[in-house]
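For this view, one protein chain was removed and the others were kept in their places.
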Amino acid sequence: MTGVVEQIEDAAPRRRGGSRTTLVIGLCLTGLIVLLAVVSLLWLPYAPSDISGGRLEGPSGAHLLGTDKLGRDLFTQLMFGARIALIVGIGSVALAAVLGITIGLIAAFARPWVDDSMSAALDVIIAFPVLLLAMLVVAVQGASLWSAILAIGLAMSAVIARLTRILAHRVLHEQFITAARTSGTRWPGIVAFHVLPNIWPTLSVSLALQFGAAVLAEASLSYLGLGAPPPNASWGRLLQEAQGTVLTAPVGAIAPGIALVVLVLGVNFVADGLRDFADPTRRRAR
Amino acid sequence: MSILELRNARFAYGSRTVVDDVSLQVTEGEAVGLVGESGAGKSTIFSLLLGLAAPHEGEVLFDGQPLNRRDRALMRRFRGDVQTVFQDPYSSLDPRQRIDRIVGEPLRSLGIARGADARRAVADAVRSVGLDADVLARYPHEFSGGQRQRIAIARAIVSKPRVLLADEPVSALDVTTRIQVIDLLRTLRAETGLALVMVSHDLSAVAALCERTVVLRDGRVAEEGSTRGILSAPQTEYARTLVSAIPRLPAA
Partner (left out) sequence: MSLLEIAGLTVTAGGRRVVDDVSFTVAAGERVGIIGESGSGKSVTSLAATGLLGAGLSASGSVRLDGTEVIGASDRALRPLRGPVAALLFQEPLTALDPLMRVGRQIAEPMRRHLGLRGQELQDAVRTALADVSLPDERIARAYPHELSGGQRQRVATAIALAGHPKLLIADEPTTALDVTVQDEILSLLDRLVAERDMALLFISHDLAVVARMTDRVIVMQRGRSVEQGEISQIISAPHDPYTTALVASARALDAALDEPAASGGSEGSGR
């Protein structure tokens, strides 16, 4: 017997219009950065280490965004930075997804006391600041693109694991899981065909949000000098280098800053827009 | 010989005994109702009969043999022969799967049929529950409670089982739909000789479908016998209270 609440929920229409706009804006913003990164693979205005331009020049015909303190073209650096942002973003999210989902599923299926211990351990990791964790990894591995991906990915995997665990728990208590068991489906099949498809919508939204967080984390690491070393030009490092000359040559700080905002905002909008599309199948139809 | 049997079964959650020395059996083509109020142990007995849990004492017998849940071949045969319909039509179908996949799951998982054979079996099952073939490409949320329950029944019969275990199959449905599903189950039994074990707190649904009834109370069998006998002349105090408490329509 459906109650009053369900009747009302069914009657209220979804705000499709609003979320579609958000999604589109998000895709445009993200797409812009992706375009920059993809183009950078095929063509760059100058070589990244080319210091032919004058120092701290403003925007001009030869240098769209001017040059940095060493005479390198800023626009080139920006495009290169887009590549790094996306590589670290995708890499760490992929690592977090694989590791996090696996651990989360193990916890969901484990005996209560094992589950509880794992949850406690995850909580400790989550409480740990990402940057501190990153410094640890960098101290061991040395600063590089890969250590950034590793550090950020590891930190994020705890969040993904915790989410996966809760979502999986919920799904495992549904009757259709019992129905799958009585249909003869074994546990690997149940996880693959029933658990994962049902937790994926919510999980994917979370992963999209983590992407933005990863990009910011990488920028912070680079800003602190813990990211990819030069000449790999991460936006974070560009910001750090432009610090001293922010009043005399503002473009050097503004450009990477805006680029970061565009990408992170874009991805967050996409995640928001996805949220409403995450579960288009309503469970109670009339 | 019985197809499915519970012998002196006992099950406890921690220190609380939910099922205490219960024995019951289902023979070919028979329909048994398990009736009881909350806490009677119906759901636990249901799980035991389905091999989802093992009794702490006593045993579950399938075709006279103990049900060894580690014996894969045996379990495969068991699952094909003993199928279920659950109570909540909104929760027993995977919302992210299409109907044809849902109904065909037993065939795939038990290796009973594949490809064109499987598709044919699924279409047949869906038709026998009174639904059109066009439901196959749709998703559960597009259907009403009664229709979803039919789909669940289609999934349950696609492997051509010998016993159908139904846990409150009509309790969550509207009264008008309840009768339709009851009629469907009755027809299926008549056509295929399917045995039925129906757990219910609603005696009228049990009365409509099951010739034998087992009344449970606090994990034990309080009374059992023909449904007619229990309704007209209950032997125990508890059964009498239960029967007299059923709300009846005033005479026409």
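We call the chains A and B, going by the order they appear; numbering starts again at 1 in every chain.
Definition applied: contacts are C-beta pairs under 8 Å (C-beta built on N, C-alpha and C of every residue); 3 or more make two chains touch, one makes a residue touch a chain.
Bear in mind that the values here come from a model prediction, so they are computed numbers and not experimental data.
Participant: Where the complex has a chain not shown, which of B:Gly14, B:Gly64, B:Gly115 or B:Pro250 is the residue touching it?
Facilitator: For the chain that is not drawn, the touching residue is B:Pro250.
Participant: When the complex is taken as a whole, what residues of chain B touch the one chain not shown?
Facilitator: 28-31, 37-38, 145, 160, 162, 174-176, 178-179, 182, 186, 189-194, 201-205, 207-212, 226-228, 231, 241-242, 244-250, 252
In this section, only the chains that are shown with their structure count from here on.
Participant: Compute the distance, rounded to whole Å, between the mean C-alpha positions of chain A and chain B.
Facilitator: 47
Participant: Going by the contact rule set out above, which residues of chain B touch chain A in the complex?
Facilitator: It comes out as residues 50, 52, 75-76, 79-80, 82-84, 86-88, 90-97, 105-106, 108-110, 139-144, 152, 155, 172.
Participant: Considering only the defined contacts, which chain A positions touch chain B in the complex?
Facilitator: Spelled out, the residues of chain A in touch with chain B are 1, 174-176, 178-186, 189, 193-194, 197-198, 281-286.
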